[in-house]
Structure formats: C-alpha cells, structure tokens
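All protein chains but one are shown at their positions in the complex.
Here is subunit A:
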Amino acid sequence: MITIENLEKIYKTEEIETTALNGINFKIREGEFVSIMGPSGCGKSTLLNVMGLLDKPEKGSYKFIDTELLTLNDKERSNFRKRNMGFVFQNFNLIDELSVFENIELPLIYNKVAASERKKLVNEIIERMNIVNRKGHFPQQLSGGQQQRVAVARALVTKPKLILADEPTGNLDSSHGNEVMELLCELNEQGTTIVMVTHSSHDASFSDRIINLKDGHVISEKLNKGKTEELI
C-alpha cells in the first residue's frame, strides 16, 4: 500500500545541518502492523511525520496505493490526511476544553459528516472502546490509559486506511500500555494498517515487522517471527 523511496530530510538551523533521513526505502502492505525502532535521534519520528504528511522531505517519493503524496499542495495534503489517516500520540493530545464525545467527534466534523451520522459513529466507537461511561467527561478527569483509548478512538472514528502511532504507550504504565497495544492488535486484525514508532521491544513484539533505523538509514528489517508463528 505504501512505497517509500530515497526519502531524504535535512534540518537546517543557523549553524548546523542535521540529516534526519538519509535515503530511506521500504514498502508496507495493506493490513500490515509495522514497528519503527531505533535509538533517539535516528529519525524515526521524522519518518512518521513525513508519512503523516505533517512534514515535507527534501527528496524522495512517497506513494500511497498509487498516489504520489509528496507533490501535493497544503490543501490537498490536508484533505488526503483527513480521509486516509488517523494519529495516536505519545502525549494523547486531546483537547482539554472538549468532552470525550466531542474529542472523538472532531475529525468527523472536519470530514463534513452529517450530525446524525456523527452521533452514530462516535457512539459505536465509544462502545467498542469500552468507554461509554466516560463519554461526557473531560480529558483531565481520565487516567492516562483511558485518555489514550479516547485518542485511539478518535484516530479510528473516520475509519482510516492507515493509523500512525507515535510511541502510544510512552506515557503509560505497563498494564495500561498493554491494554493499548492489545487494542491496536485488535484493530490490525480487523484490517487497519498500522505504523508505530516505539522504543520498547515489548511493544514492537506485537507487530508483524520491525524496521530498525539508525542515523537516518534503515539498518535492518525483520519479520517478527513470534508473531508470525502465532498467526500460523
């Protein structure tokens, strides 16, 4: 579904040029659950941002199914993003002024979904995520795990083809972390493609494939045997 070729991204400040991505190539099939791992500063977040169309690389090609995304203008990127992608962040990034229901509803509004349809979709996902009794609460009233559930729900509500998760368990304790990982696996099994950046090999073990980055290069790519075996 995704083909990335020769991606290069350079950060420039007044004095230093940092090459964050230096000729990245890989492919992701539809329905795959891929983890991107690597030490701090290896470029994994940059890669995720590029994939989420939040950042523009200097060079390379990024094909989503058959569309080249890097040549799109801002508006087209925005449109493409809201139709096809969902995001889960390490620090949840829920809007404090909105309730759980309203937070989840937000992306539907930007996708111009009718109000009655929105209500239906949000209620469905709230049920699925098991947060029905939290629907009217505000983010600060929830635990970290619950907040991340809401964030995942929000990412899912538009039924995106691709979910991009940036260290989704980074701010959670292990039991809440596991909960979120299980949730992602479940989604993946239902057919959603997931790309996740993580530090934790425990989290990575939930995925089908692990891409290792270092200094902006892909240094290894391996199938997650345990997972594959499990599947078999």
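One rule holds in what follows: a contact is a pair of C-beta atoms (placed from the backbone, for glycine too) under 8 Å apart; a residue touches a chain by one contact, two chains touch by 3 or more; residues count from 1.
We take it that contacts and distances are computed from a predicted model.
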Candidate names "ABC transporter permease", "Nitrous oxide reductase maturation transmembrane protein NosY", "NADH-quinone oxidoreductase subunit N" or "Paraquat-inducible membrane protein A"; UniProt protein name, chain not shown: "ABC transporter permease"
Using the definition of touch stated at the top, determine which of A:49, A:192 or A:212 touches the missing chain. A:49
Among A:3, A:93 or A:178, which residue is in touch with the absent chain? A:93
The one residue from A:10, A:72, A:106 or A:185 touching the chain left out of view is A:106
For subunit A, which residues lie in contact with the unshown chain of the complex? 45, 49, 52, 54-55, 74-75, 78-79, 81-83, 87, 89, 91, 93-98, 102, 105-107, 109-111
